[in-house]
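Dumping the structure here so I can ask a few things about it.
Removed from the display is one protein chain of the complex; every other protein chain stays in position.
Presenting chain A:
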Amino acid sequence: MDRTILIQLAYLIASVLFVVGIKMLGKTSTARQGNTYSALAMLIAVVVTLLDRNVLSYTEIFATIILASAVGLYVAKKVEMTQMPEMVALFNGFGGGASVLVATSEYWRMVHDADIVMPIVTGVGVVLSVFIGAVTLTGSLVAYGKLSGKVNGQAITFGGQHPLNAVLFLGIVILSVMVILDPNNDLYMMMLIGASLLLGILTVIPIGGADMPVVISLLNSYSGVAACFTGFILNNQVLIISGALVGASGIILTQIMCKAMNRSLVSVLLGGFGQTSGSSGVAGKSDIVVKEVGVEEAAMIFDSASSVIIVPGYGMAVAQAQHIVREFTDLLEKKNISVKFAIHPVAGRMPGHMNVLLAEANVSYDKLIEMDDINDEFSNTDVTLIIGANDVVNPAARTNPQSPIYGMPILNADKSRTVIVSKRSMGAGYAGIENELFGFPNCLMLFGDAKSTLTKVVSELKSV
């Protein structure tokens, strides 16, 4: 049989494995195997491409692959689960960067080969994958910087930001048309790359920390779309199929995140949330009088409870408190107290962030309950423990139409008999709004670093 046909068939097998892999990733019991199938698909695609008769220089290729694999494996082994969001952002940026480079490389070859005239369709593919890939690259790097604390995580806004972005985007559209119509002028291409890289930076800097779940989902989608367009340049179906799968996955996650914050994608992308909310929210700062609770008293409250719900938030990740939370859970269960976790879809900095942290700490995943499934249970619960979460339990989202988070679906933590909030200080949540829950008669504040206070609660509980 013709070698080309064999190659095409192998690509087909790889595509099927990608689809099956993604399908299996949707169930906890099969997810790990699904990921293996997907990796196998990738391996097939790589081996088959290497057998292609156009690939001749194996030395550099193998050296590069071995080096990059070693780095990749090292990073994947070393990374802390709390650092997952920034690592995904970083890898995502690399994917986008690879798309830009592949597109540019193909463009360069065609433009400088006198025998080839770059077809318009290829030109369209080149500009789209350069544009989307470059935005993914720099956008993801900025997101990485913000998530890892290397760059100010707050929303950075300045006057004329939106007009500037609009002008830049218009410039990119014009440059794209120029590249397609006059591919032989390298200058247009370079300006297109530069402008797209800049736009990636400018679109992510105004987006604040807690909007990050939306941003990384969206950038994830972009990296797939960029790969997809690269497939159009190279006339390669496996790139198109897997790129489309990733694109779809990112868009769905983006939608879920937006819905969980009751915000439109446009308002997230325009950024600057929480910067101007000083005048709204609960009237006056001093209205809220909180009741503090000490470690011993908190331990006693837990000890006399028969049901406890824990609401984890980003603060738990920051304090690295997931392991002590697990120990706490085990201890309560030993005392025949039922413990469940209520997971808000946007808790943390990426979709499913809390689930991964608690899985790392060995909490069984059937104890982690989604918002809609657990919200009715709060009213029958003795104690709700909130660890480092704030806006996702703010009753203002239900009651106060003036509040910037009004309408956002929240966990009904306030409905339980007692609420204990583990929090570092009285600082407002990311949205910059006060949480009236903290002043409720059934709410007690347990101030201090989540990890150290919980450790103390655990040792108190042991002695009760």
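The definition used in the following text is that a residue touches a chain if its C-beta (ideal position, glycine included) is under 8 Å from a C-beta of that chain, and two chains touch if they have at least 3 such contacts; residues count from 1.
Simple rule for what comes next: contacts and distances are computed from a predicted model.
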Undepicted complex member, UniProt protein name, chosen from "proton-translocating NAD(P)(+) transhydrogenase", "Cytochrome c1, heme protein", "Amino acid ABC transporter permease" or "Ferredoxin": "proton-translocating NAD(P)(+) transhydrogenase"
Residue of A:Lys340, A:His353 or A:Lys451 in touch with the missing chain, whole complex considered: A:His353
From A:Phe18, A:Phe328 or A:Phe438, residue that would touch the chain that is not displayed: A:Phe18
Candidates A:Leu101, A:Val151, A:Met178 or A:Leu269 - the one touching the absent chain: A:Leu101
Residue among A:Met84, A:Ile205 or A:Ile374 touching the omitted chain: A:Met84
Touch list for chain A against the chain that is not drawn: 18-19, 21-23, 25-26, 28, 31-32, 34-36, 38-39, 42, 45-46, 49-50, 52, 54-57, 60-61, 64-65, 67-69, 71-73, 75-77, 79, 81, 84, 87-88, 91-92, 94-95, 97-99, 101-102, 104-106, 108-109, 112-113, 119, 121-122, 216-217, 220, 223-224, 226-228, 230-253, 256, 343, 345, 350-353, 355-356, 359-360, 362, 364-366, 368, 370
